[in-house]
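Here the structure is laid out as structure tokens; the discussion comes afterwards.
Only one protein chain is missing; all other protein chains are in place.
Chains here go by letter, A, B and C, matching the order in which they are written, and residues are numbered from 1 within each.
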Amino acid sequence: MNSILRIGRIELRVMDLELSAEYYRNVIGLEEMARDNERVYLKAWDEYDHHSIILKKADAPGMDHMAFKVKGPYELEVLERKVEQFGCKTWRISHGSRIAEGEAIRFEIPTGHEVELYSDIEFVGTGTGFTNPDPWPDNLRGIAPHRLDHALLTGNDIETVTRFFTEVLGFRQTEKIITVDGEQMLGSFLAITNTAHDLAFVKGPDNKFHHAGFHVDNWYEVLKAADILSKNKINIEVTPTRHGITRGQTVYFFDPSGNRNEAFASGYITYADFPTITWTEDQIGTGIFYHRRELVESFSKALT
Amino acid sequence: MNSILRIGRIELRVMDLELSAEYYRNVIGLEEMARDNERVYLKAWDEYDHHSIILKKADAPGMDHMAFKVKGPYELEVLERKVEQFGCKTWRISHGSRIAEGEAIRFEIPTGHEVELYSDIEFVGTGTGFTNPDPWPDNLRGIAPHRLDHALLTGNDIETVTRFFTEVLGFRQTEKIITVDGEQMLGSFLAITNTAHDLAFVKGPDNKFHHAGFHVDNWYEVLKAADILSKNKINIEVTPTRHGITRGQTVYFFDPSGNRNEAFASGYITYADFPTITWTEDQIGTGIFYHRRELVESFSKALT
Amino acid sequence: MNSILRIGRIELRVMDLELSAEYYRNVIGLEEMARDNERVYLKAWDEYDHHSIILKKADAPGMDHMAFKVKGPYELEVLERKVEQFGCKTWRISHGSRIAEGEAIRFEIPTGHEVELYSDIEFVGTGTGFTNPDPWPDNLRGIAPHRLDHALLTGNDIETVTRFFTEVLGFRQTEKIITVDGEQMLGSFLAITNTAHDLAFVKGPDNKFHHAGFHVDNWYEVLKAADILSKNKINIEVTPTRHGITRGQTVYFFDPSGNRNEAFASGYITYADFPTITWTEDQIGTGIFYHRRELVESFSKALT
Partner (left out) sequence: MNSILRIGRIELRVMDLELSAEYYRNVIGLEEMARDNERVYLKAWDEYDHHSIILKKADAPGMDHMAFKVKGPYELEVLERKVEQFGCKTWRISHGSRIAEGEAIRFEIPTGHEVELYSDIEFVGTGTGFTNPDPWPDNLRGIAPHRLDHALLTGNDIETVTRFFTEVLGFRQTEKIITVDGEQMLGSFLAITNTAHDLAFVKGPDNKFHHAGFHVDNWYEVLKAADILSKNKINIEVTPTRHGITRGQTVYFFDPSGNRNEAFASGYITYADFPTITWTEDQIGTGIFYHRRELVESFSKALT
């Protein structure tokens, strides 16, 4: 139980590696940690593992895989068996397949996305260190989020993927969107930490990526993020607003390949006894965009 | 020069007086100060004159008039002559025509709107008083702005109305929107105080009202305003964002009659030597909505 | 592991039950949930269990006990055995000893404080509910924190109490203060959730209470808290500032009996692999009060 620590990394497919690296470095404000012929590895200043975002050169945008960090090799093996028992075939990614990473277990989840579990990755420390640290480092650039926060994916069968993450991997469902008759689940928000969500699914085509969320401190940082995006002529899809779901504050925008990013702040705390919040489909607009109270067309359609 | 102290009041036409009073009291959070058969008088908690918003029962929404407070009777007479000299006919509104008000001078400005000047209105004090005051009063309701901040009106001839306000009434033009060839003025932002604007005009039909802006403290208060509007199922036209023009932070919405309101925060300071900022028409989207970088259709069209 | 969900409640000794209840209701802004002859039970608006603060009539201030919520009866029994194995005698508090509570296990920790574990308490729901909820309820009063956040206690042997909470109860040490020579631990910050701390100890007399921290949303809410305290003539010991430890934003003050309270915002996220941050004694001032960079005398001395 709770063998998984957090969302550890997302590998995004990008069409122009250099342009994308420049965007994630200077607009998002991540640090470039390493690169090889086809990949660039980046981390946020407050993360201590070697990287959380991998950009991979590709012909089309999207998510290659996302990965969760697990406590240790023992927990990794236990989870491997449980994933297999659920009916998902797993395979091993060997040490050194990507820079600074140890062995990982990979499998396809019921929505068709590739997911990895791992416990071994190089420790590099944060921007402030662990001895008498300042609260933030000098020379931050761009949006400068603290960390990768969560991902939202789409899929056809929200019930099954929810069952997979809760029963197999120990996530809790913090919120769900259901049809008004209660018969079908249209959205599922899942937490492995005490946050409001670490991962979410909404009904849509299988194996599609909706967005990666980066954590910023507060509503003023969301404003700063939007200002920086506009200064850099980055297309902002959803200007600063509040989510009904998670209560978080948000701005949505796109990387140069069309992968959606979010700067996300706040959101409530959850515990193992947190009762799942239910949104009914007729209130889905308010749930997603609390101020607009209706969906934005592109928000459902633009997937990578 | 600088005989005018500030925007003093706006009289809005509303179709359901009771419903509108309830909205301005509980959602905007103004205090109802007085009422008679056809009007309700309200003020914000940080204003010390008797009222700044008058709601008047009418068959259609819009602005009956707006009024500027002048230093004293002498300055009022001087301005009356200057208004006449510009070619606008003036007439006197006698003491007691509306509750708590003294005599006023009324005239039609070049865009067809009715404007008044006055120096006499009952002093009632603020919510915190003038002796050892707390920074804010208890029991605030709703958005609870500090004050009426500015108005935006539309008209056909922006050049002439700008000339009227600068040459006759002593306003300074802080920003303007011009066609790319520089030949025509499409927007004009005018200040009589050290704020970024107390009044503005954009090109459109004569004698139409675009919005009344209420001053809130900061970006968090803009979020609170938007939350309160959504809780009250008030239609939010433009969710929280930043203006390029004025740099202010904003949310736009409508009163029950369709008159547009704004909760506005921040904005830079201006002085008599502040050089007018120029926006070219191709950047008008960024000027109005800095994050969206394009206009919202309703924003140009919904006028009362 | 991680059988404990969170800090569940603190029972504070107060000298004037009515005066104290009034303070916790109107200044802190908790809801009074129940009372009997000698106790008043309160909760914060965003908590869903019946109460988190119990005020108990007594001759002197201080903490009667604090309690952690455990997942279920099985985990409670497992922890009971582990506590006993560590050498702490435990006893059972029977169902109904206090209002709305089931059975609890009580024991004395190495610093002499009484601590309880429980899994059974009446569920009452939050102020916003679990179906299509608004982000915050109407009619909040006072500081209106989301929840009880953490406690700080003093004791003579910080090493042993740290070992107790980490080895027996599954807490992680997120930060520690040590002497410059590294030989002695002067402070220990412990988390059972992903927050920066749920409980902390600093060197001082055994069985003393330093403060209870309430969670508020952000730095503006800390300002609002300080304003409200000053309006109510409540003594503010430490005006708004940032902690080096936890990076949190804070204001400290006292309840009518002299028990210290804190309104606390922000703070970083931690995980099972978070490396403990070390503060050396020569930097303790910066660690506690990042802006002042030295301790406040009363802060070490005023204990209840």
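To be clear about the criterion, contacts are C-beta pairs under 8 Å (C-beta built on N, C-alpha and C of every residue); 3 or more make two chains touch, one makes a residue touch a chain.
Everything numeric here is computed off the predicted structure, so don't read it as measured data.
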| item | value |
| --- | --- |
| Which residue of B:43, B:113 or B:242 touches the chain not shown here | B:242 |
| Of B:5, B:34 or B:100, the one touching the omitted chain in the full complex | B:5 |
| Contact set of subunit A toward the excluded chain (per top definition) | 134-136, 138, 218, 220, 227, 230-231 |
| Subunit B residues that touch the omitted chain in the full complex | 1-2, 5-6, 46, 48, 69, 71, 123, 130-135, 146-147, 193-195, 215, 217-219, 242, 244, 247, 266, 268-269, 271-280, 283, 286-287, 290 |
| Chain not shown, touching residues in subunit C | 219-220, 223, 226-227, 229-230, 233, 236, 239-242, 249, 251, 286, 289-293 |
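One rule holds for everything that comes next: only the chains that are shown with their structure count from here on.
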| item | value |
| --- | --- |
| Contact graph of the chains (line, ring, star, complete, other) | complete |
| Chain pair with the greatest number of C-beta contact pairs | A-C |
| Chain closest to the middle [Cα centroid of all protein chains] | A |
| Per Cα centroids, the chain farthest from subunit C | B |
| Separation of subunit A from subunit C, taking each centre as the mean of its C-alpha atoms, in whole Å | 31 |
| Centre-of-Cα separation between subunit C and subunit B, whole angstrom | 48 |
| Per-residue multi-chain contacts in subunit A, two or more chains | 219, 242, 286, 290 |
